[in-house]
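Right after this comes chain A.
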Amino acid sequence: MASVLGWASAALVLVGAFFFLAGTVGLLRFPDVYNRLHALTKADNVGLGFVVLGLILQAGSLLSAFKILLIWLLVLASGATAAHLVATAALRGGIKPWKHR
Partner candidate 1 sequence: MSPVTFYLLSSVGIFVVCLYGLIVHAHLIRKILALNMMGSAVFLLLTGVARRGELTDPVPHAMVLTGIVVAVSATAFALAVARRLYEECGRAYLPEEDPEDLSEEREG
Partner candidate 2 sequence: MGLIGSNWLVVPIVLPLATATLAMLVGRRSAPYLGLLTASGILLSVAAIGLTVLEEGTIRYQLGGWEAPLGINLYADGLAVFMLLMTAIVGAAVSAYAVGYFTSRQDESGRVAGDSGDRSGSFWVLWMFLWASLNGLFLSADAFNLYVTLEIMGLSAAGLVTLERRQSALSSGMRYLFVTLLGSLAYLMGVALLYGALGALDLATLGELMYPGAATWSALALITLGMALKTGLFPLHFWMPAAYSNAISPASALLAGLVGKASFYLLLRLWFDVFDGGLGPGPGQVLGLLGAAAIVWGAVMAVRQRRLKRLLAYSSVSQIGYLFVLFSLATTASWGFDAWSGGVYHAFSHACAKAAMFMSAGAIVRSVGHDDLDRMQGVGQQMPLAVAGFALGGVTLMGLPPTGGFTAKWLLVSASLESGQWWIAVVLLAGGVLAALYVLRFLNPALIQVKVGPVARPATQNLEVTAFVLAFGSFFLALLSAPLLALLRIGTPFASVLLVGTP
Partner candidate 3 sequence: MPELYLGVATFLLLNIMVGLIRILRGPTPPDRMLTAQLFGTTGVAILLLLASALSLPALTDVALVLALLGAVATVAFVLRAWHKPDLDGEEE
């Protein structure tokens, strides 16, 4: 039983890591601010989500599992707000969204 749980959490954490990689690659490759924001939030919710899921399986007590879940929710909330604010500021700051020519 323990090894199945172990493997499952390992797999989840690796998937999470993959999404972080996707986020970073997106950050470097995308042409302008607004696309990069998508990459950023991908790494946030999905990448961290899988890592958190993997860790919850291994979490000792219920309290620490709940704490890790809370951390994920907080990151979701503040990440989304930050992305929204940056996008609004960039738009007002005169940065034109990228158009495929």
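Criterion: contacts are C-beta pairs under 8 Å (C-beta built on N, C-alpha and C of every residue); 3 or more make two chains touch, one makes a residue touch a chain; residues count from 1.
A quick word on the picks: all candidates are chains of the complex that A comes from, given by their letters.
Note that the structure is predicted; figures quoted are calculated from it, not measured.
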Worksheet item: Any idea which of 1, 2 or 3 touches chain A in this complex?
Response: 3
Worksheet item: Which positions of chain A touch candidate 3 when the two form their complex?
Response: 6, 9-10, 13-14, 16-17, 20-21, 23-24, 27-28, 33, 36-37, 40, 43-44, 47-48, 51-52, 55, 58-59, 64, 67-68, 70-71, 74-75, 78-79, 81-83, 85-86, 88-90, 92-95
